[in-house]
Structure formats: C-alpha cells, structure tokens
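For this view, one protein chain was removed and the others were kept in their places.
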Amino acid sequence: MAAKVKQLPSRGGTPAEKVYLIEIFKGMAITLKHFLRNLWDNSNLYVRHYPEVQPDIPARWRGRHRLLTHPDGTPKCVACFMCQTNCPADCIMIKAGTRIDGVTEKMPVSFTIDLAECIYCGYCVEACPEDAIRMDTGIYAFTSSNREEMKIGMTEMLSLKGGFPEEEYQKGLEGE
Amino acid sequence: MTEMIKLFVNGEEVEVESGKNLIDALEKVGIEIPHFCYHPALGADGNCRMCLVGIEDGRPPVVPACKTLAKEGMKVLLDADNIKKIQHDVMELEFINHPTDCPICDQAGECKLQDYYMKYEGTESRMWVPQVTKRKMQDFGGGVIHDQERCVACGRCVRFLRQITRTGELGLVNRGDDCRVEFFPGRPINNRYGLNVVDLCPVGALTSADFRFKQRAWFLKRAESICHGCSKGCNIMVDHNKEKYEDDIIYRLRPRQNEQVNGWFMCDEGRMTYKLENDNRLEECTLAGAVRPLADIFADAERRIERATKVLFLVSPSASLEQLAAVQALAEKTGATVSAFSDGYIVKDDGDDFLIKDDKAANRAGVDLLGIAKSRTHFDNMAKEADVFINFGNDLSRSLSEEQIGRLFSDTWVLNGATHPGQLGAVMEKKVGSSIALRSWSEYHGVVVNCDGIAQKFVGGVMKNVERPDIVEMAAGLGSPATGTAAAWALVQKKIPALAEFGGFLELPAEGVKLTDNEAGK
Amino acid sequence: MTNLDIIMVIVRVSISAFVPLCFLAVCVTMERRVAGFIQDRSGPNRAGICGIRAGGLVQNLADGLKLAFKEDIISEHVEHKFLYVLAPIISMAAAIISFALVPFADTLVLDGKSYVMQGIPWDTGILWFLAITGFSVYGIILAGWSSTNKYSLLGALRSASQVISYEIPMGLAVISLLIVYGSINLSDIARFQGQTWLGFIPMWGILLQPLAAVIFIVAAFAECNRTPFDLAEGESELVAGFHLEYSAMKFAVFFMGEYVAMFASSAVIVTLFFGGYNIPFFDTDFLIRNIKPVAFVLLVILPVFMFYFAKWIRRNNRSQYLRENDPRKAEATIYIRCFWILIAIIEVFLLAILAFAQPDTAAAHLLVALMQICTFLIKVTLMLFVYVWVRWTIPRFRYDQLQMLGWQKLLPLALLNIFVTGAIVVALG
Partner (left out) sequence: MSDRSKLIATGKPFKFDKKRDTEFEQLVKRYPSRESMVLPALWLVQEQESWVCQEAIGYIADRIGTFASKVYEVATFYSMFNLHPVGKYHICVCRTLSCWLRGKQDIVNYFRDELNLTPGKATEDKKFSLEEVECLGHCGSAPVLQINGEFYENMDVDKVKKLLATFK
C-alpha cells in the first residue's frame, strides 16, 4: 500500500541556519516578546486561577466513580467482576453475594475502589456490561490525609449522583 | 502400545490411536472437534449435533464424530463450508433461548458456549421473538444450583447420575424448546458424587452452591494436587487465589483426569476438604505458652531430645513420602522411635466401590513402604516409656479420646506440630511444651502412595501469608539429616527402589507410578 | 590602621559576601516569574504574609523554610558521608569566593586614602575567577561520586568533562581580552572601560572583543551548569544528576550555590564586557566633579520614574478573576506608598547633597560609589535576566553536541581571536 505522504521541505539547510546563532537569536526574540508583553500587562496570561476559578468539566471527564441504581434504588451492579478484571491498577475490590430482591441473582456485597491506586483510565466504565459504574460525577479534586480514607465503599458510591444530564453524558460516549 | 492408524483431516495426514472415536482420537493430536454432549466418561449420546464432521466419499457424508470410530484412511473434513455452517447453526440454535447472563454466571471463563461462540459463531442474534423463560436458581439438592435457561440439554448430568452413580435423580423433561433438566419432585440429588455434575455441565446451567459467586474462574490459579481426603488419592485441581491484601485461599477443588485412579470424578466430601485448608488453622508457634520464633523452639526441642532417655515421634499417615523419610532419618540419628499410629483415620463401612475409601489417610501405603510401625500396642508401649513426644502433624484426636491422650502423656514433654488446633485435644494442647504450626497439603509438594499402590506427585500452589514450616523443614530444624525436600526424596528412593529412576518427584509421570505388589503390599 | 580602614574592610567584605546571597532571592524570583511570563503563565503569586506577596518573593521565603525544616536524609548506602556533606559546601563556598575579586565601584577616596572596592583587594583578578570556578566542579564531582548512585555519578562525570572542555575556550577568550586591556586586574579592566572612544562610544569589552565576549559568555553558561549546558542535572535522562540523593538543606545549599555562581559569573561578564560599574559616558572623575548637577538630575528623575513604576504596579498587581474588594489592589497601594516613602527619603538626602556638598568631598565620593554600585547591580541583574531568558528559550544540548561545540567551534574561534587581536594590537602599536 502506497500511503500518500506529504513531503515537507527540510529545514536548517541554508548556511545562515547552519550557523545556528541567528536562529537562536530569533528564538530568543520570540521569548523576549512574550516576556515583555506580559511584563507590561499581565492580563493576557493563559492561566486559570484555580481554586477561585473552577474549570468547566465536560461530560466525558473521568472523575470519581459512582455506582448507578435502578429506578427503585437497588444497585445496577451484578458483581460480574469485569471492572476488576480490566482494571490495570488493580484498585477495585469486589465481594459478590446472592441477591434476594429478585432483580438478578448476584450482587456485590462490598465494592471498594482504592482511589489512591486508581489511575482514572475509565476501563471499568467501558467494561461494565450493565452500565452500573460511571465516572461522571464531575468530582476531580479528591484528597485525604491518610490512605484508608482514599478507599471508597459501595454505599458512598451508590449515593453519588451524576454531575451531568443524561443526554450530555450519552453524547460524550458517542464521541469516543 | 496401542495400534496407530493414519487418516486425513482436511487433506492432511495425521496418525492417531485406533479404537477411539474421532473426537478422542483427534484431540490427542491437538485437533479440536467441538462438542457438548459427548464426554469420555459418559460415552456418546449424539444429541447436541455440534460434533458433526464431514466424511469425504463416505455414506453418510456427515456424521457425528462422537459416534464414529477413527478408521484407516478416513478423510475427515472439518473446515468444509457445510460443516462450518452446521457448527454455526447449532450454536445459533443453542443461543436462541440462552439468557446470555455471563456477567452473573459462574461458568463464565470456562464455558463451552462462550468458547465456541468466539470460535464458531460470533454473529449477533437474529431473534426478535421473546425468549422462552424458565426457572432460574433452582436448588437441585446436594449443593447443586440449576439454571434452566442456560441449559443446552446435553444430558451429561442425567447420564452421569444414571450411568455412574446409578441414582438417576435427574431427567430431561418436556420437549422442544421447553425441554429442561428436572428432578422428580421430592427426589433431589442425593448422593456422594452429586457435585460432579457441576464439572460435567459444559455451560453454566449447573453451578455449585458452595462456590457460587465466590470468585470468577479467570482469577483462580490452578495447582495440580492429590486429594488428601481418603486413601484413594483422587487427582484434583486446587483452584486458589490470593486477592489483594488478603490471604491465599482455596476456592474449590476440581477433579483432574487420571484413568488409573479416579477417572474424571471425585466425591463431594473430598471437594469440601478445602475448607479445612482455609479456616481455623494454627498460626503461631509457641514455647511454654508464649509465642516465640521457630528457631528458639527448634533449639529448645533439640536440647530436650538430646537429654531425653526415650523419644517418640508420631507421624501422620497423610504425610508425604519425603516427610516420612525425613522424620525417619531424624529418628535414626537421635535414636527415637517412630510410630504412625492412626487407627482413627479408618472409618468403618464408609467407603464404597467407586472412589470413597474407609481409610481417610492419604499415604498409609507409603507408611508401610517405609516400614513405619503403626500398631496401637507399639504406640502405647512407647508412649508410656517416652519422656519426649513429638507429633508431626498426626491428628491423634481421631484415634484417641482426650482423656486417653492426657493419660499417655501426663509426664511427657510434648512438641506438637499440627496444622489445626485440637489435634491433640483441647485440654492437652494447653499443656504441651511447644507447638509448631505446620503447612498443610495444599501448601507443600510431595509424593503420596494411594490404596492401590500408585505413587502420585502433588504440587502445592497455595502461598499463605503466615509462613509455616512443613514437616520436612520441621524435622530438619530438629536436626534431621534430610535438610530439604530433595534430600528427603533421595532417602525415599533408597527405601523404595521403584522410585529410584526419577531424579526428583516432579519427574513422576502425571498418571502416577504403579508400585509392584511386593513393594506396595508389604 | 585607622577606624575608617577597619570600617571599609568590613563594608567591602560584607558587600562582596552578602550581596550575592541577597541576590539569591532576586535570582529565584526572576527565574520563576520570567519563566512564567515567557510561557504566558503568571509564576508564583499566592504565597504571602498577611496578604503581602512582594511579587513572589514570599514564595522563596516559604520554599526556604520548607527546605530548612525538611528531614535531612543521608542514605545508608552513602559510604563517604564526610565528602557527601562537604560537596554542597564546596559548591557554595567556591561560588561566593569567586565573586570576591570583582570590583563593584571605582576606587573610593576617603580622607586622602584610596580603597579598592572589591571583597579582597588582590591583583590576581580574572585568574582568581578562573581558578575558583574550576574548583567549584569538585563540589559536583564529590557529590556525584559519594552519592553512590549511577545517575549522580554520570551527572558528575558529565559535569567534570564539561568544565574541562569549557575552561579552555574561556581562558583563551580571556587572554585576548588581556591583550586589549593590558592587565589582569579587574579594577583596571573596569576603569579601562570607563573611557570613551571618539567621545561617544564607551570602550566596553563587548565592542572591543565581540567574539571573545560570545565565547566567554557561552563558556560561563557552561561553567554554571545552566541550560542549555545543564547536562549534569538532565532531569529527563539523569533524573536530577549529581544532586539526586540530596535533600532538604543540603540540596538547598547546592541550589543556592548554583545561583550564587550565576551571580558571580554575571558580575565577571559585566566587568569584562559591559563596563563593570561604569555608568556609560560618565566616568568617575566627571561625576565627582559635577556632583551637584548629578544630584539634581537624580532628584528629578527618581519621582518621574516612580510615577510610572506606580502606574505599572497598579496595572499589574490585581486579581485576574472577579473578586469583590480585590485585596491585591489594596496591596498595590501599600507597595506604592512604601516606594514613595523610600523615594522621599532618597530625595531628602539628594537635597542635602545639592544644598551642602561640594565637589570632590567625601560625600560626593560616597554618592558616586553608591551610584556605581547600583549601576553594577543593575547590569548584573540584566545579565542574570539573560541567563534566565536563555534557559527558558534554548533546549538542552546533547552530550556530543556539547563537546563538539566546546572543542570544534569555541576553541578554534578563541585561538583565532587571540591571533587576530594580537595582530591588530601589534599593528596599532
């Protein structure tokens, strides 16, 4: 297969460029221009002044995990361990048990995610066959002073609500 | 050697054993013919139609491989378009009413429907009519849970219970898409081999209530081992897993094929012995009631053995040959007496003619081979004289009552090496001089000889968080010349010439070594 | 030895010892803010004491405190603990000492006695600088070797070979300068540059010896282990190079040593090529003779400068997001008031000089010395800015490129420069 490759002229061949000094000064002129402009008036900096100015989180943002529930409030999760199997960081720990509410046969007895180990890759969300876990809470700042607090359990994840409207989230999925 | 014949598969010549059907014969040379209902132990039934293969120039041109003997010069077609279509269509048929609830199905990962779907079908469902719904989570008795929707009606479970156990609890009732496996009301599975249907089931229709939802199959690590539940020595697979931050525990035992010993099956009691390996294990080594490092206990015991006038070692009849030899070597060095007294391991009239034996010790034949005395009188006499008694993992509480043990060792210093608490009786254990928590059979490697005189190797894959010594290490710690398993194996080979040809126990063949009668039956 | 002698020794030594250390804060702040501005960021602007952030200077204080209170770890695998601890000290001490012979003002005449305004009044001049900066590499080599760490050792090796490679062009560049200046004494050199050529061109080294200037500046960058020659650290391939195993205050000493070395070499560059302490077009004698007009000009210029400076502070010292009663605006007001007070004090002094001082008196000499010190520091600051500017513009060299530049480009050029300079000097007699 002959792929069409666009040939770009190679740079740096002329004697003036080979001396480098001129190019170095060109580069230094550019940085100096930026410096002087910002020194004169620093209102054009591309900086979000974080805790005061919060970023806009898109629906595809992978924030903290939550577990979804059926309309009746029972967890959607059937403890199939797909998320745990796919987790590259090994941070999901599930204990499965028999479900007695008649929705299915199996449900998680405990579902723990160690956020200190999580790398927020979103594989768990993609692997989930039941759409039971999502990372759409929009919570991106999460700190703790000890490791145990970084483990979040099932009740906490079930109580979290999605941070975005459903259509927006689904639109985000289509983009992927 | 069996006679070899030549036949052609997809035009290529292969050499297979004669006298076998196509599935078995070709499986030996690595050619897979998909099948649901055929099982080597249950014979051909021919109801699933998955194993249909083409025979070039044959009459009929398409035959079920499970019912067709491999013949010289046969031209088998596996990749013909019509065969592929048959396989595809059979799979599609199986999936019409399959609930596809793999996420909650314990079989997922070792399910033939899953494997064959990926291999032979792989298309989306074309069905638009509602699926036939059947009962789920039906208790079949005997620890078997049935899911009628997942069933492919291969009838393996039905045939196992009719042909092997001859109890016939299950039947395939109704017909057509309503066909399902049922037990006759009031007569659920009630035999000592019932859980084998779980292994036989090619799909997730029959699952074990005990293993249910404990772990996914793909997390489990496998270790090829030997069941230590009785003297039959069934070949098993130990499925264990160490979850993050937790201990390595066994989730289930599964039978492993060995035609010489157990065929394809094992008993339910044997299956449940894994619980003993997980729970209620001794964890600490104590010296005079205080937890101490192992080295201190060994040093103390060694000193006491030196000073003692009479020392008695008690070994377990379930210990491996290496362990027995190591203890024997220690006894020879220190002048101690070794006994394998274990009358309590024999449960009268418990066994049957299939797999379960009266003798619940895994290596009694090995004890005899190494010439270790095991009579009660010998043990009693020695126990009365001894002033130091060391127990190497023998569950004496099976043979003697607590009082009897107490009376025997009232003024004896006792070192109790045990896997579980209570092996010398609860009262006695409070009084023992030292105790050592030992490894159990799922945690060490070794060789045991079963009731038929077949020496079999087993591998312990379980790695517990708590480090424990096994009996070889314990004997070595007390000064045995056999400092490791390899040295102990050399001692075993000296005693049992039939094993001399094997450099290490791992070189033993998978099906075991049949020791000659005069060696085994001594 | 009179009291004045003693006071002058103390003053000179303390200026030459503490000014580099005080400039640390300026260096670090400049490094951060310039880097920020070059990259269209803002740099540190949060740390503050009671809302006073001093343009990021408080951040340095915070970092310094942090480093001082951090646990000082010496890894167990470090065998030569003495050398390990010695290394940063050598690095820092060499950097400070190398500044000792740089004049920061013209010879001060008080009570008829002249005082050479440099830390140690020796004549070894530029040779001292070459010697001491060469010595500072011992700190790096010792640190890299005693850390018992592959990365550290590699960094140290690179540093050592780099210093050897660049000492030579540097020395050769200096030789051509010496041919022109006819002296190795830095004071003489600085005074030489106070002259003008044809009446309006200052006879600065950069104009007399442009090639030597380029070679010397490049080599000075390399000596300081600054980007693009910071292969000894090389975060991307050597993690942090020679100071990988250092933590807390020992790391801080390395860090400070680097900036002090930067200051010292800036000072030397300024002295050699940019007229040293000389105010362009106005040599010392001229200033002392015309002290009243000079004071008057300063009197006028300072408030005007302050007016625009205040406007700049107002414009830039504010929060970049919506905020009620922006505290940073209040902060700016405080700064501006403080600066006005400072200016007012200076104005009072200048008025006094204008009113009472006569040319060629002690007061005139002192004022001129102060002006020269300020000039010198401003020049050094600009040179430091060049250091920072280059760092955030030019990426790091590869090791072979580094050696190629040193041996194949700079060395022949330096030799050529000596030859040409010698020829011209001989030709012009």
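First chain written, first letter: the chains are A, B and C, and each begins at residue 1.
Rule of thumb we're sticking to: a residue touches a chain if its C-beta (ideal position, glycine included) is under 8 Å from a C-beta of that chain, and two chains touch if they have at least 3 such contacts.
Since the structure is predicted, the reported quantities are computational estimates derived from the model, not experimental observations.
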What are the shown chains in contact with the chain that isn't displayed? B
Residue touching the undisplayed chain, where the options are B:37, B:105 or B:170: B:170
Given the contact definition stated above, which residue among B:95, B:116, B:160 or B:183 touches the chain not shown here? B:183
Chain B residues touching the chain left out here are 134, 158, 162, 167-176, 178, 180, 182-187
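Operating definition for what follows: only the chains that are shown with their structure count from here on.
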Looking at which chains touch, is this a line, ring, star, complete or other? line
Could you put a whole-Å number on the gap between the CA centroids of chain A and chain C? 45
Distance from chain C to chain B - Cα centre to Cα centre, in angstrom: 79
Okay, in this complex, where on chain A does chain C touch? 24, 27-28, 30-32, 34-35, 38-47, 49, 52-53
Along chain B, where are the residues that touch chain A in the complex? 101-104, 108, 136-137, 212-214, 216, 218-219, 243-245
Complex contact set, residues of chain A against chain B: 78-82, 85, 90, 93, 96-98, 104-106, 129-130
